[in-house]
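Take this structure first; my questions come after.
Only one protein chain is missing; all other protein chains are in place.
Every chain is named by a letter (A and B) in the order it is written, and numbering of its residues begins at 1.
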Amino acid sequence: MNRVMSGNEAVSQAVKLSRVQVISAYPITPQTSISEKLSEICGSGEMDAKFVKVESEHSAMATLIGASSTGVRTFTATSSQGLALMQELLFWVSGARLPVVMVNVNRAMAAPWTIWCDQTDSVSQRDTGWLQFYCWSNQEILDSVICAFKIAEELLIPCMVCHDGFFISHTHEVIDIPEQEQVDTFLSPRKAEYKLDTSDPRTFSGGTMPNMFMEFRYKVQAAFERAQGVIDQTYKQFAQTFGRDYRAVEAYYADDAEILLIASGSAASTVYHTVRQMRESGRKVGLLRLRQLRPLPVEGVLNHLTNEATIAVIDRNLSPGTGGVFTQELRAALHRNGEDCCIHEFVAGLGGRDITAADIEKICDDLDNKTADPAGINWVGLNR
Amino acid sequence: MSDTPDYDFCASHDFYGHTACPGCGEKILYRHVLDVLGPETVVVAPAGCAAVTDGVFPHSLSPVPYLHVAFGATASAAAGVRAGLDMSGRENVTVMAWAGDGATFDIGMGALSAIAERNENVLYVCYDNEAYMNTGMQRSSATPRGCWTTTTPASRLKSEPKKDIDAIMAAHRIPYVATASPAFLDDLKAKVERAKAIRGLRFMHLFSPCPPGWKSDPADSITIARLAVESNVFPLYEVYEGERLRLTYQSSSVAVSDYLKLQGRFKYMSEQEAEDMQSAVERSYAALKLRHEKSKVCL
Partner (left out) sequence: MPELPVSLARMSWNKTGSWRSSTPGHRGKLPPCNFNCPAGENIRGYLDLMKKDQIAEAFELLTQKNPLPAVCGRVCYHPCQTDCNRHSFDTELQIRAVEMLIGDWGVQNKLRVRLPETGAKKVAVIGAGPAGLAAAHYLRRDGVNVVMYDENHHPGGILHYGIPTYRLDKEILQAELKRVLDGVDFKANMRLGSDFDLGTLNHFDAVFLATGAHVSKSMRIDGGDLAGVESGLDFLKRVNSGQKVRLDNKQVVVIGGGNTACDVARTAYRLGAGVTVAYRRTENEMPAFAEEVEQLKAEPIELEFLVAPARIQQETDGRLKVICHRMELGEPDPDGRRRPMVIDGTDFTMTADVVFAAIGEDPDLDIAPGLTYASDGTLDLSQIDQRIRDKLFLGGDILPNPRTVPHAVASGRVAAEEIAAFLKGVPYERPEKPAEMAGPEDINFSYFARINIAKRAASSDGTEGVLDEAGAIDEANRCMSCGVCFECDTCYDFCPDLAIVRTPGGYQANLDYCKGCGICARECPSGTLGMQGGQVA
């Protein structure tokens, strides 16, 4: 069924279709409408879930730690400061191997105060042991959330589905909402091998000595190494069920591109449209859209690298002292894979500043003219 | 399942080999609370003495499901467990948060207040040893005035009185607030039984002697607990719906100094400070007594 709805509402629909049993969230702009919509559909009985209305994001995640440990399916959503407040527990969730799914509506981190979009909030959580997905459309949000439960529960690794505050969260699009029966065939109820069960009393996440701790971390790492296979398999099943095909890295005009731009989130859609326009004027520009930060889809990137292309990453985030996180991650990963290519780094759109078609064209011009710094940060639209 | 508690539940469920210090009050409290609650219980415990003495992977003392959580996460995690169990059709299981004073009075206070305001169907129990004992005796807001800790050294003893957590919790008008002591086990067990039968948030504040932290003889743990009650330093009472207050032990007139003198943590207290404590204790107890009498009239 096609309906027009915002990115945040798509989240709510996905949560409902995934038959989540316990939700806990704390409102924060621009996530708020997710909390509101879920409250509504839980309150009306449209969805059989318990929405625990907590007093902070830390408590939201703590609530889900408790709930998920009983074996039920759980969900939360947050943004920015809220995500940061959760951070302690993000580690906890992944270490405890709880398949919590969270939507993070990307918003820059204060100070100074801002409510607008960038990805620094979520990329800075890349070490917490969560899978991270980045969406560029409302349909993709809905589909990704449903997939996230399947992936998380298969791997026992929590999933974070990210989309850009306002640019996507508050933008309305037509999306196809699948039938519940269809979703049910794709996503079966969670089956937890270990849970808080009085007939099988066990203690969860108790003290662990140096002789064991590394082994648990190794198991998490192994799950991450297995993750791409599980994700790809999930997409395959998803395509079979719903007819929509996803992959970790989506390539547009990449094969013969002389300039290959790498982007994620809503910025990628601006790049996509700009690239199409530039192609019309004959410039050989292409796009790789990264849909994941964790696991970093290295293979998907490698598949599209050519010797001819100049590569540039547009990062809507900043790790001060280093630069854009996607850039750093890709440079490290490609180097590890024996690729010696130069990756240009463009930091753009922090704190909600638009990344416009003109910005993209300027990036391409700078790359063509070799005026872009191949080593340092190229700040897009910065007034020094 | 029988409604009569199995007072040997722990004894018959391999409750042996934990690593709590000799004379630990927390473990005395825990086994008796668990005896009353029985096997249909899930425990949620934050960082603290209880958590670290439960055992290390792959071993655990606990005869019931036990969830370790981060320090400030207790109350919310317990609410989450409640929600998860309820959604799984296991409403009959008691969810008990088992947290120290640090997790309760301090780092977890906001979350505790929140589950109280939401009246979550959780039994929240605070075992109060009046400082951060697990990290080695640093002051908490449960530490009494004039007390030595490693962060309130002899040169600057704690100058603030203990936070009145029970009044705070009662002010949330939750169905049940109770204080209890390991020296008065019948009272403790009766309160746990009452708490178990009530739906909504039940808060129990348990006095938990700590020999290493209190610089007391491990053998004196119960004696100290008894003196705390008898001197009205730790009066035993319960509050229903934040209103009706009932003293469950009307004490004899033991001097506060009798309670203090068994504990090295109070040895730096001046005579004046001890006298001040005596009069503060008398004032608080008089206020409780007044509410107790008033509640009787209201009934």
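By our rule, a contact is a pair of C-beta atoms (placed from the backbone, for glycine too) under 8 Å apart; a residue touches a chain by one contact, two chains touch by 3 or more.
Everything quoted here is computed from the prediction, not taken from an experiment.
Colleague: Taking the entire complex into account, which one of A:Y26, A:F204 or A:F242 touches the absent chain?
Modeller: A:F204
Colleague: Can you tell me which of B:G25, B:P144 or B:P175 touches the chain that was removed from the display?
Modeller: The missing chain is touched by B:G25.
Colleague: Touching the absent chain: which residues on chain A qualify?
Modeller: 95-97, 156, 193-194, 202-206, 208, 212, 215-216, 219
Colleague: Applying the definition given at the start, please give the residues of chain B touching the unseen chain.
Modeller: Looking at chain B, the ones touching the missing chain are residues 10-11, 14-20, 22-28, 31-32, 54-55, 57-63, 66, 182, 185, 211, 217-223, 226.
The criterion applied here is as follows: only the chains that are shown with their structure count from here on.
Colleague: Averaging over Cα atoms per chain, report the distance between chain A and chain B in Å.
Modeller: Whole-Å distance between the two chain centres: 43.
Colleague: Applying the document's contact rule, which stretches of chain A touch chain B when the two form their complex?
Modeller: Result: residues 21-22, 24, 48-50, 52-56, 58-72, 74, 88-89, 92, 196-198, 200-209, 212 of chain A touch chain B.
Colleague: Over in the complex, which chain B residues touch chain A? Could you list them?
Modeller: 39-42, 44, 51-52, 54-58, 60, 62-70, 72-88, 90, 93, 110-111, 113-114, 117-118
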